[in-house]
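Just one protein chain is left out here, and the rest sit where they should.
Naming follows writing order (A, B, C and D), and every chain is counted from residue 1.
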Amino acid sequence: MVFPDVSLAPLLPILITLLGAIAATLLGFYLPRRAVTLVSMVALVLSGISMASLWNRGLSAFSGSLQADNVALSLGLIILIGSLMTLLVSFDSAVRAHLSFPEFDALLLYAVTGTLIIAFSGDLVTMLIGLEVMSLSGYVIATLQGSRRSEEAGMKYFLLGAVGSAILIYGIALVYGATGTLSYVGIRDATSGLQVQNVGLLVVGALMLLCGFGFKVALAPFHQWTPDLYGGAPTTVGLFLSTVVKVAAFAGMLRVFGGAMQNVPAWASVLQVLIAATLVIGNLAALFQTNFKRLMAYSAVAHTGFLALALLGNPATGGPALTYYLLVYTLMTAAAFAVLGALQRSEEGFSIDDMRGLFYRHPAYAVALAVCLGSLAGLPPFAGFMGKYLAFQAAFQAGYVGLTVIAAMGSVAALIYYLRPAMLMFMPDRTPAREFPGERTPTTAAIALGVVGVTVLGVLPNVAYGLVANPAIWTILAGR
Amino acid sequence: MLLIAGGIGVLAVVVSLLLGPKKPSASKLMPYESGNDPEGTGRERFPVHFYLVAMLFIVFDIETAFFYPLAVAYQNVGAFAFWEMVTFVVLVLVGYFYILKKGVLEWN
Amino acid sequence: MEPVPTSYYIALSGILFALGMIGVLTRRTAVLVFLSVELMLNAANLSLVAFARAWGDLTGQTAVFIVMTLAAAEVAIGLAIIVAIFRKRETTNVDDLASLKG
Amino acid sequence: MPDTAWWLDLLWTVVKGVLVAFALLTTFAYMTLVERRLLARMQIRWGPNRVGPMGLLQPLADAIKSIFKEDLRITKADQLVYTLAPLVAITCALSAFGGIPAGPAGSFFGLDPWVYNLDVGVIGLLAITSMGVYGIFLGGWASGSKYPLLGGLRSSAQMISYELGMGLSILGLLMLVGSSSFQGIVLWQGLHGWAILFQALAFATFLVSSFAEVNRTPFDLPEAEQELVAGYLTEFSAIKWALFQMAEYVNMITASALMSTLFFGGYKGPGFLDGLIPGISDWPFIWLILKIAFFLFVFIWVRATLPRLRYDQLMRFGWKLLFPVALVNTLVTGFYLSYFRGAGLWPLGVLSVLGVVLLFVLSDRARTLWNTPTHRPEAARRSLGGD
């Protein structure tokens, strides 16, 4: 009579979202779609509450394969915020975007479940399950609209995503071969001081994992699908994929590389190169975009570089930096996409020139967007600055000076391409409005959430940073 | 065994190739369409329904595959196994119910 | 009969994986790319099982189960997407999906 | 196994393989004859009785004919696959059988009466048989003609659909036995009695699905002449056609063997006979062959009795009745085993028999499941995504 260690408490956030997803799946046949969306939101909120209740208790289930430590919880909360904003936006834009199926919410929640599993994961297989649940739902969400553009986007996403997963899985296999275990703790202990008999296997495995994650978070040179996806998929979907999914992928990287692999050689230096490439490519490519949506897509790529900087730092400084930056990134990107979704006439988004004089047509939206762009560009007092600052600091203290300088130069370029639309909005212009007219209260709510969050976090970073700053929770990243 | 079985099949084909008469003619080699001349390609798209069935099969077959180890080890695990199974089946049934309502199992 | 050493399995899986990789890089039809991916997955499975035997614990084999499931799910969704696209335009050639460039 | 004799094992394995193969083929040959005669009898007419006494040489004639006939290669066919398909079919069919034990270990002149023995015998066998689908589908596709394509599609869809029912329905059995090797299963039945006693419901589902698996009436839609000529067989002639036929019949034999092994005690005879002749129940081959023969008879019998289902009915039947019933059976067995294991096994048997009875009682209700299609409201909604 063997009884595995099953304790439901740490599972609660995941279970709630999963139940929400199931409910959305089934209720879709009986309720109108908006009602389903409401149900999903409730599920998300409940899950958030349950997370808050788990704070600082450091529970774990399935003998450590699933751990609800503060890291998981903080990342999970970020994910929930992103998803909530997505749902709010979809409230308005779904019908316009021909996305108004109950399946949309259901799949979204399944994806969220997957992301949460990643954040909570305590061993490679759990992480893998989460990753795949997320990706698979993601593929469908991206394709759901059924338009030519979104189908192409989904196709690209799917093919490259599948390749990424395959590489990732092979990496897992190799790491397992090298260490004989799949749990983070086991790997960490097995690799501490490199008592492994076959380091080569381990290193190759680690690099393959890096490669696979590179696909998921869109590090150059594995980023080709990103702009097409974020630009081609409906804006709501782009919002979701570029925030929540990315957060989750980074959560996985944090767990795997910050926790399990922290004393495995060689991956850090490779990651360094990848980051440099990402910064250069992402920022330069973004400079030449004429469509705001694609601009955002490339900015997402560029930001991957900035975010990954924090990964290079040792967990005690990099972890909190990454978490804070991810939160900020989610807020500002989601808000920017939300504004886009609120104002765009078609799913192609609008060209940057169309934004001229937006301030005089929709002052509130324009200011909000300006705040988001300023934050994305890393201008104080908005939180984006603090995030960049933390990432730089983490990377710098880990000794990557050159990379930090590259990043700084990159953000100069970033400032330029964020500034153009931001300033164009304020340039007086007599041409008639090109935006979608109409009532969009929920979207506005989402935007407000994002903008307020960005501002408050910028002026008082401690509100969020203080929660995660405690280095103790980052030393046990792999688990006890 | 596979080899043997395969061998027998090949043998049969080869033998008949050697012994069988060869009198091909256009009309003899023409695909059969109730006597009419065949129209278009023989491999036109087939109803998407078959794709659906195939995918459903994959999914549910994997689900069955999950059952086997559980089944074999069932009596060693005890009551826990049962609840595990119930959870699993419930999840499967959700999907089943979904496709049922979607009318995938309908053939008109 | 003496058991086959693990390294053989790993070599084989490595070869399979390489083949899959090559397929991904060279093939242009979505379906073929996808098949190559499946090949890679199976390579991973093979090495997982081999390692599991080498280490003599079952984690690897459970992992294989998971991976199989993932593969199946990917097949289901992937084929769905591919079919959807194929029905709209007569090609699944990846290079033809260019209307997003720019 | 001592290392020295590995080549010997190999040799014996080969020999046994060949034996089994030829046994199967012969059985197939005479199966056709028997079937035709029996059907004829049931339909009050003489079957083939010209060639040889009671037409005993008929199969031989058929074989010779099919070998000497011209082997057509259809113009639009994909030649390679076109040739490969029947081979695949027959290969899977033949090799599947080898896993089934015909007697206790070492009872065959000191050899094991089976060709290969896997711990996961059942699963392995299911795997191999289900590979037969490839043969059929490829055959249909490669012909490059419409009827075969549709026929192939239909039969493959049908086979995979019923594969589920098949797979699920033996789960209860596996739970009972706790082993998936035929040896284990047979031995267990030797101890506790035939599994049919406890798994009547499962057997019912299994029987039905195996009928569908081997494309026999009432599920022989692939060869539904009225609708699509001869299904995937349309474009095949001569030996290839023969090979397909072979595959079908061999599968039938295998299915019978499977049923008898899983549910009817396999190669073990009824224990009470040991009273008369000690150890008779352990004699190899006989019992298994008898049981197989019985089931083959059932196959023919059913063919003579039941009408053919419509295709949509077939699919609905598989998905809406077989699948859930098998699932329920699994759950019930599981529940029983985890909570009332102490109470012996017979209540389980009663339960499952009750299940069967229930099915029959409710058959009128149940029939609506697959006869009347349920309407699908989403059809309109999905096309334009607005609520």
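Miscellaneous remarks
Following the convention adopted for this analysis, contacts are C-beta pairs under 8 Å (C-beta built on N, C-alpha and C of every residue); 3 or more make two chains touch, one makes a residue touch a chain.
Heads up, the rule we're going with is that contacts and distances are computed from a predicted model.
Of the names listed as "Urea ABC transporter ATP-binding protein UrtD", "NADH-quinone oxidoreductase subunit M", "Cytochrome c oxidase cbb3-type subunit 2" or "Acyl-CoA dehydrogenase family protein", the one that matches the UniProt record for the absent chain is "NADH-quinone oxidoreductase subunit M". Here is the thing to keep in mind: the chain we left out touches A in the whole complex. Annotation: of A:Val6, A:Ile49, A:Val273 or A:Val412, A:Val412 touches the absent chain (contact as defined above).
Shown as candidates are A:Asn263, A:Ser346 or A:Asn462; the residue that touches the absent chain is A:Asn462. Taking the complete complex into account, residues 320, 359, 374, 379-381, 385-386, 389-390, 392-393, 396-397, 401, 404-405, 408-409, 411-412, 415-416, 419-420, 423-424, 426-428, 461-462, 465-466, 469 of subunit A touch the chain not shown.
Definition applied: only the chains that are shown with their structure count from here on.
Set against the C-alpha centre of subunit D, every other chain centre is closer than that of A. For the pairs B-D and A-B, the count of C-beta pairs in contact is higher at B-D.
Averaging Cα coordinates per chain places subunit B and subunit D 14 Å apart. As a whole-number value, the distance joining the C-alpha centres of subunit A and subunit B reads 39 Å.
Annotation for subunit B: residues 54, 61, 76, 78, 101 touch two or more other chains.
Counting partner chains per residue, subunit C shows two or more touched chains at residues 73, 80. For subunit B in complex with subunit D, the residues that touch the partner chain are 1-2, 4-6, 8-10, 12-13, 15-17, 19-24, 26, 28-34, 38, 41-44, 46, 50, 53-54, 57, 60-61, 64, 67-68, 71-76, 78-79, 81-82, 85-86, 89, 92-93, 96, 100-103, 105-108.
Subunit B meets subunit A in the complex at residues 76-78, 80, 91, 94, 97-98, 101.
Listed in rising order, the residues of subunit A touching subunit B in the complex are 1-4, 22, 25-26, 29.
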